[in-house]
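One protein chain is absent from this view; the other protein chains keep their places.
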């Protein structure tokens, strides 16, 4: 109850602004200033959401599965890669350019390759998600690891700490803030990844649903899927932000953050 | 001459790995383990690049224009927004969720809206670029601004510094490392943004070229465009990294980075 | 902000007075320029449009359904789209009207690999069919399987996004719906993947018009005369294509070479396939038959693609000769 | 009076519990007076200094700097950590306060002459991380001088200096300060330093109360530890240890 109240207090401005925007939007569409088949009115989206709630729930679940799976793999792979790059300079020299290149390639152009390798299983969507989400994780983790204070390392070395102990007790905790920035970005990106993955070929999921609805010219359907995708992205970001907050609980009474 | 040598020394491992990969790739395609219309051999891509060099150069220039324009607007808008959020808490509460939402929406689903608002001018592509590139800038700048040390702020306040002087002399310089992380990401993303923008409707640019080549199953053409897009992304990232290095020249002899 | 954006993009709204008193007419193609558009480019090159006082602005879409929406929203004057989509959009209250039929028969055939055991639609039971995000393809496959005596419920349909050719070539699906006999089939053959195409008309799908020229209801009311002129010029261009296909193709190639060289062999074969399907016989070019519209409309209702039945009479017009 | 504390109380909230730190602090420093504050660790000496330069508000009571209620920027403040800006050279760090007051040009000469006086001229273009801890603290002290304020608040400025430089600095400060006519409030742990430099010494007790001790030695004072000084140091020591304190006259 109390936390609901606080949430409201924190975001009432946003809620107010959103409400104004929604009313404006509804008005623009109702008065035919924007055609409803391009941008349906919020009320229409709500109705569509309610009417198709069961179907949408199923698709939502499918997308969530891909997103979470892709995000987890990206997190594990991204952190491992960043750590490997941090420990072995030659890995950095070899892999960093490749990681960069992987981001500059428009994924849709690669879709035939994805189809070739992964078919239309869940793994093609997971692969796209991983590809999109792991870049911010790698960059932010690697940047974070390189931002540690040399004096602390000296202190631990003076205690006879081994390489991995120094890593574990100093470098890793010091990389956490930057890492969490990356995780927050990646959480949002993995929803986008799953959506794009579904566009490359699928038979379920919100991305699939939105394309299908677009194909049958049902704008309300498209936007109700988009709404749910946004919601999903927001929830994942929120979860990551919450995890970050818990992780840095020790900072609570600290003035500088 | 000397810097070329150093560049080579820095990246010879990557170059070696890349060479091995290219040979493997060529072999895989030549022996028909991967159909060449899905993944063309590197040699084929090179030939296609050479044969269409003039056409490609024109498209390249078009994409570069959109990318740079979008990146600059995103940088200015992103930093302004982050600063506004940092100074006025209520702006943060109001805008941060909206910025987040903007990232969770699959852009291709919005293509008719973009066309409706921006037509087929260069601005529709720039708009997509801005939409994609400004998120990492906002998040990283805002995170960076919040990471300043309160003690320094106190010191400046004790000198009678005004809000903007504190910002200018302490908070901004302290946010720079995080900001530059965001800029590096954004540099890469803006190429992707321009590419997606061109898919939404264009008559020039590498994204347009690759999409059309894909439609006529000309894999060599698709990959030569991808190659150029990657190159563009790498160059922009490199430029950002260089700027970062110059900016932190004072750290040169410092052991902790 | 919204209005501002609207205002600044109003430069490309229709019917602006162009230089030399030419009326500007914009047309959005169904896809990137190819052989099917040879008539348009021929008419531009030969000045047929200019003779009618028209300056043509050709645009390309991002998505298959963008032309429909943007023509209805007044962002483009004319657009090329598919007959079933016109019926579909009218039932979704997107007010567009078909002005003439460019391609008179389905190009969209069901395709299976030549060496696959599938001979007729009912063999698809238990198989996987790919289609590119347009649900009408699903309806087509189901109708064909049912007509052939199979159980449509047993056919698995997968949305394969943009990549129907790789899906087929990499054997990730057993058949595809949504490929054109004048494009995908030719390309697949060129890559050494021979395919067998099954005409949907033979299995209960109405013989619909694959490509029609549409405008919005409002636009038609305001500019009927102008569009008639446009159509006349286009008909002249199409006649050139019919009489001298190679010459007309060369016009297209020349136009596209600047930014995007086309594969000439593919387009030549494509046009050979297209010409008989575009021929309206004794009727004027583009003539539309009420019967055809009725059939399509009934079929869409039957296959539950649309809920609201509209009078098919309002969906099209025929220009007087 | 350059600096006046009138019935100042300070408490802070930690984990929903109000902890009082300063209890009814009363003292004044005349123009040109040198006052030291000593006391155990954690008694709130740094907090008191922060109040004196307007960085924090007292829970109750009034603080006047040069007869006006205190505001940020009223006094020069040197915090306990050196807090040099790592991306600025020594010279740029020195000119931070002048920059803020928009007098960079006028103060540049002063900064140069100070650098030469403390023997750090060669380091004017060095970055803080290239200096030893002691050098950094000296630069931080110069930076405070260059604020040009009448009242200087120093939080253990010589804590990181080596013994000899510290002695030198003591001599300087005591000679300079009379000429410059600055009022100085110094927090220190070094009782000898307090006795050598101050006109008055304030002992801050863990209970949040204070007592005062006047140093009635003539100036200039001997650099060598005299008997009188040793006596004062002994008194101070007993005051800090002894919790039941009586007022000392």
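A, B, C and D are the chain letters, set down in written order, and residue numbers restart from 1 in every chain.
Operating definition for what follows: contacts are C-beta pairs under 8 Å (C-beta built on N, C-alpha and C of every residue); 3 or more make two chains touch, one makes a residue touch a chain.
The shown structure was predicted, so the numbers you read here are calculated from the model rather than taken from an experiment.
Enquirer: Would you indicate which residue among D:191, D:213 or D:232 is in contact with the undisplayed chain?
Expert: D:191
Enquirer: May I ask you to list the residues on subunit A that touch the chain which is not drawn?
Expert: 151-152, 154-161, 165, 169-170, 173, 248, 250-251, 253-254
Enquirer: Considering the whole complex rather than only what is displayed, give the residues of subunit D touching the chain that is not shown.
Expert: The list for subunit D reads 14, 38-42, 46, 80, 130-135, 156, 159-167, 189-191, 225, 230, 237, 240-241.
Basically, only the chains that are shown with their structure count from here on.
Enquirer: Between subunit A and subunit C, what's the gap in Å when you average each chain's C-alpha atoms?
Expert: Averaging C-alpha atoms per chain gives centres 38 Å apart.
Enquirer: What is the distance in Å between the mean C-alpha positions of subunit C and subunit D?
Expert: 84
Enquirer: Find every residue in subunit D that makes contact with two or more other chains and list them.
Expert: In subunit D, no residue touches two or more other chains.
Enquirer: Among the residues of subunit A, pick out those that touch two or more other chains and give their numbers.
Expert: 38, 108, 112, 116, 199, 214
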